[in-house]
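Sharing a structure below in structure tokens format, with a few things to ask.
A single protein chain has been omitted; all remaining protein chains appear in their positions.
Chain nomenclature is as follows: A and B, assigned in order of appearance, with residue numbering initiated at 1 for each chain independently.
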Amino acid sequence: MRGNDRVATHNCHSRSNRESRKVAAFDGLSNMELLLNSMVLPVTFPLAAGILCLLLPKAFDRARSVLATVASAITVLIVCRLLLEWKQLPGNAPMILSGSAWGSLRLDHLSSFILLVTTVFGFLISLYSMGYMRGKERLREYYAWLLGTIGIACGVILANNLLLLLIFWGLLGFALYVMIGIAGPEAAEAAKKSLIIVGGSDCLLMLGVTIVWVLADTLTLSSIRMDLADGIRYVAFFCFAIAALAKAGAMPFHSWVPDCGAQAPASVAAFLPAALDKLLGIYLLVRLTTGMFVMNTAMNTLLMLVGAGTIICAVMMALVQHDLKRLLSYHAVSQVGYMVLGIGTGTALGIAGGLFHMLNNTIYKSALFLCAGSVEKKTGTTDLDNLGGLAKVMPLTFVSCLVAALAISGIPPLNGFYSKWMIYQAMVDSGRNGNCLWLIFLATAMFGSALTLASFVKVLHAVFLCKRSAELRHRDIREVGFSMWLPGIGLACLCVIFGVFAYQLPLATMIFPAVGGVVQLSGAWYASVATVLLLAAYALGVLVYLLSTVRKARSCNTYIGGEIMEEVFHHKGTDGKVENVEVTGVDFYKTVEDLSPLREIFGAARAKLFDIYDLGGKVSAYFWEILRAAHGGLLPMYLTWVLAGLLVLLWMLFSGGRVAI
Amino acid sequence: MVYALCLVLIAIGLYGVVVKKNVVKIVISLAIIEYGINVLLVLIGYRSGGCAPILQQGMTAATLVANSVDPLPQALVLTAIMINLGMLILMVAICIRLYERYGTFDITEMRRLKG
Partner (left out) sequence: MENALPFFVAIPLGAAFFIPLVSLTLKWVPDLLANAVMAVLAAMAFLTIGQAGFYHMGGWGTHLGIDLRLDGLTTLMLVTINTIGLAMAIFSVQYMTKYTSKLRYYSLFLCLIAGLNGIVLTGDLFNLYIFMEIVAISSYALVAFGCEHDELEAAFKYAVLGTVASAFILIGIALLYAMLGTLNMAEMAVKLAAGGMNMPLTVALGLFLCGFGLKAALVPFHAWLPDAHPAAPAPVSAMLSGVVIKTAGIYVLSRLIFNVFTVQLVPDLFSILRLFGVVSMIVGGILALGQWDMKRLLAYSSISQIGYIVVGLGLGTPLGLTGALFHMLNHSVFKSLLFLNAGAVEYATGSRDLRHLGGLSRNLPFTANMSLLGSMAISGIPPFNGFWSKLIIVLACIESGHPWLALAAVAMSLVTLVAVLKMLKRAFYEEHKPLTVHATEVPVLMRAAMLLLATLCVVLALLVLTGLRTPFLIAPAVDALSTWAGTAPGQGMGI
């Protein structure tokens, strides 16, 4: 903002009063007006409220949580007001606020819908935190950063300036680090790992931004359109893509998600890695592939490869987890695969499917994490071995968990099915357009979906359905409080609504406009009709069951969870007799784990051979060892280096232009 | 030719610093380097057959400039000698303290700081 910029014009479509709408651009919006501008307010208001939360003394913890919840609710209202203002613009043109060379904000279909979802989730999480975080340490920082995160995320979404985007993006990584760390000393390693992977991708984003800046000679996101013509443009593309994928948690940059999910407070896990980081990562990926860069087939295939790999590898890992939050985190990774796969098809349908899946995933994955948090709050553990039988005492939690689990597994008519359906179709389409690998990707995605269902059978069984574990048997466990079950139930309702009325509600109003292109569903799925049919089918099934009596029965081994009962679940007593049959569900799919090639792969995964963080650590430790050995504390050696350096310098100076880097 | 002798002096000093293990010898080698440089500085200002740059009775400034050697390097050398003196005292003091702590003058045995 040099002198001449200070009187820069503000294109203020957004001003609500009449006079200003007539004038598209006018001079001299003062700083205060800028801060209160309806486009800036979603960023500044939560930040201001966050600072207020930080300043409240410790005695006001209760008031603080109420304040945070109210503030996040107001943020939702602010965003709604902004969206209404934007809807009144002729032709739904993007709304732009160009404060100066630096701070240009833009609201279009894509950002409006992600903005709304983000703030709604912010509100739900603050509501949940009122109960979940009560009585915990460091609430001051927690609420401040929670509100701050909402504001920063709004900044990322609204930014139309790459530099602004980069700043908010980096801040978000920092917020993640702090919020994981709030859980206490056990979470220190997870926090560090998350910031190293996310912050490392931020460094690459910085490189990408600078390359684009120099090549396109502009920082305005909406006006950049680049062909992948040469190496440096590929570098820029990869930088952006890695930043987006690392934030979203796709493989191979996923390994922070499980650690973070397992160690962070459940509300943080539900908000950041499960919801917000997905939203923003996929948002950037869509901007990248549809706006900033002109994709080619190779890049699309690469993206699809990443997506398919993520789906299958992460879901396999999820299958064998023993910790509820960690298991859910692996699913959070796996679901990213679908989104990336959809976006990788490059068709409007695929991108719409990816975006819709992102929305759906945010809903059900947050619901699942919130349920996990409720379970943890009441039982004190998330270890599947030690849980069980909670369906009776926590019915509301169970229902929301059940719906969300069915949704994530893609059971019609819930929302997860619809978005997966769209992605599958997009893949078939891409096959028609000459992508030869589509069949493999499709098979992988479907198989992944089946495995998701399988692992959620395990979760539901182990947490809610089987007998209570010995530890819990004598404890008085009750349903969680209102503020904790309400978000879960609300999200479960959304799962149903977005599934049944998929076209009418989210797709037509939010997602198809965001994609822009005309979206054609080749194999149409009329969700509402299908729901009626499905319900009829279920009813018919019940009827048949009630009317008929089973005449013929076939006797066979007892199977449970795909395992023969006797082999796995019978804990033999000392006299060799079977006693105390307990099916906790954790041992489901043990045979899968022991299958020949998979066993080695799981072993390697446990040894963290696929973890980019540990691999990087090993490589750098190798170089460090070499360099360390050179610094042996011997003065004569150091002096020799100095003299050698001098000789090299003199040689370079006298060689006259032959050395160049 | 005389310049070369200065360079030899400096080279001897450098050799001593790099090769000698005794800390006192290293300090002495450093001193030798400094002497070499000082001699070099004086030589730079030398003019063959010139007189000392001191204004004597009956001599104008012009004749002094015409006949004397360059005074500036001499001033520099004086300053440099003082600095070297300070440095030498400090380093010898450190050497004494080192001997008190480590019980040796051998620099290769002073290797607590490494890695």
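The rule we apply is simple: a contact is a pair of C-beta atoms (placed from the backbone, for glycine too) under 8 Å apart; a residue touches a chain by one contact, two chains touch by 3 or more.
Fair warning: this is a prediction, and the values are worked out from it, not measured in the lab.
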| item | value |
| --- | --- |
| Residue among A:Leu36, A:Ile51 or A:Ile232 touching the omitted chain | A:Ile232 |
| Selected residue (touches chain absent from view) among A:Ile96, A:Met133, A:Leu204 or A:Leu442 | A:Leu204 |
| Where the missing chain touches chain B, by residue | 10, 13-14, 17, 23, 26, 30, 33-34, 37, 40-41, 44, 72-73, 76, 79-80, 83, 86-87, 90-91, 94-95, 97-98, 101-102, 107, 110, 112-113, 115 |
| Sites on chain A contacted by the missing partner chain, in the whole complex | 1-2, 163, 166-168, 170-171, 173-174, 178, 181, 185, 188-189, 191-192, 195-196, 199-200, 202-204, 206-207, 210-211, 213-214, 232, 235, 620-621, 623-625, 627-628, 631, 633, 635, 637-639, 641-642, 644-646, 649-650, 652-657, 659-661 |
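Everything that follows uses one rule, which is that only the chains that are shown with their structure count from here on.
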| item | value |
| --- | --- |
| Complex contact set, residues of chain A against chain B | 628, 631-636, 639-640, 643 |
| Contact set on chain B toward chain A in their complex | 14, 17-19, 21, 26, 107-108, 110-115 |
